[in-house]
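With one protein chain removed, the remaining protein chains of the complex are shown where they sit.
Order as written gives the chain letters A, B and C; numbering starts at 1 within each chain.
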């Protein structure tokens, strides 16, 4: 599946006294791209939350390559890399379109929970959501197999 | 009533590329001092929210004097300046203890609401909270009268 | 002059435990719309800063009407309301396009400074920037006169 990357410019208030985007803001940018991805998949967060589901973050890993600066345009490419029916993981690349440099590589993991933050297995209760994530994770595997054959 | 001011140092992530604390962060600092004030008055926010009350912000006014910089220590003096049984207003002074300069003068107004953000009149339902705020606003008037007499 | 308003959706991380966009974030949204306005006027912040000019904020006033919630689309209309050759002021309206409600009315004031934050009078040193702001403030007056005649 080919999903258009998430794009915007770096805000002034995202910079710090080093003159670069503060490293904490990339964690927020990853979230923006995740929300954007889910909307593009026909599964907007607001709909997911309307079903009584929450998607807390279990882990975040960020490697900083070349800093974004104020007003730099960037795009985030975000892919589902794993799904076990409850937890899922994502990979990200943040590319600085102004300089052409890779800004950040990152990954996050998440789980679906109810409103008291208790994990929920999707297959029975939310088969539609299950199917979307299962397929995304599968596509990913096929992409990798394809890659391995070369 | 003499309440100790709220104090802390400016965080690195609060700075922007001008090398000063970003102006939006003072609005957050005001909130910190408000929360601190209410705890010191024996009325912690968590208790207020436990009663099903929320305290959204109706307005914020900030005048920026001399910017805080990274690691500057500051104190916030926060006073109740008005209360009508539902709405209340506060005045603030943020002083930079590192430089001795006034950083910010500010005021905010608020109202008590239920969880659907519908305004609540405190007098009947929450007489204890009513009394605390009424007295704070009254003290304030007396302070002013005292001041006027001079 | 008719300048397209600034638009985006509210981010998840902008919400607070009341389930609404935290009031401090509007101050950041105003900045985003200011940066956007200046780019649309042919005077991007990066260019202004490249000339050694900074534009610190002198004051911010925000009146909160109806809160934005996660993923609500909003637009910000931002206009220059005054300019004296060094200081300028702006008015803002943040409209929630998802609900059709006015979210926030606001105003800010600013001054042009050098990199040590010393005020700079634009007319001699930066006549081009002077002209743009003078014209914006003038248009504004004409709009008002027009309005007064009705």
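The rule we apply is simple: a contact is a pair of C-beta atoms (placed from the backbone, for glycine too) under 8 Å apart; a residue touches a chain by one contact, two chains touch by 3 or more.
Worth saying up front: this structure is predicted, and the values here are computed from it rather than measured.
Asker: Given the contact definition stated above, which residue among A:24, A:84 or A:139 touches the chain not shown here?
Answerer: A:24
Asker: By the contact definition given up top, give the residues of chain C that touch the hidden chain.
Answerer: Those residues of chain C that touch the unshown chain are 12-13, 15-17, 19, 22, 24, 70.
Asker: Tell me which stretches of chain A touch the chain missing from the display.
Answerer: Listed in rising order, the touching residues are 18, 20, 23-25, 27-28, 31, 54, 56-64, 67, 117.
Asker: Can you list where chain B touches the absent chain?
Answerer: Touching the chain left out of view, chain B contributes residues 8, 11-13, 28, 31-32, 35, 44-46, 49, 70-71.
To be clear about the criterion, only the chains that are shown with their structure count from here on.
Asker: Find the most central chain, measuring centrality by the gap between its CA centroid and the centroid of all protein CA atoms shown.
Answerer: Per-chain C-alpha centroids ranked by distance to the global centroid put C first.
Asker: Is the contact between chain A and chain B built from the same residue numbers on each copy (over half shared) or from different ones (under half shared)?
Answerer: same
Asker: Go ahead and align chain B to its copy chain C using Cα positions, then give the rotation in degrees, nearest 5.
Answerer: 180
Asker: Rounded to a whole Å, what is the gap between the Cα centroids of chain B and chain C?
Answerer: From the centre of chain B to the centre of chain C is 26 Å.
Asker: Can you tell me which residues of chain A touch two or more of the remaining chains?
Answerer: Residues 12-13, 70 of chain A touch two or more partner chains.
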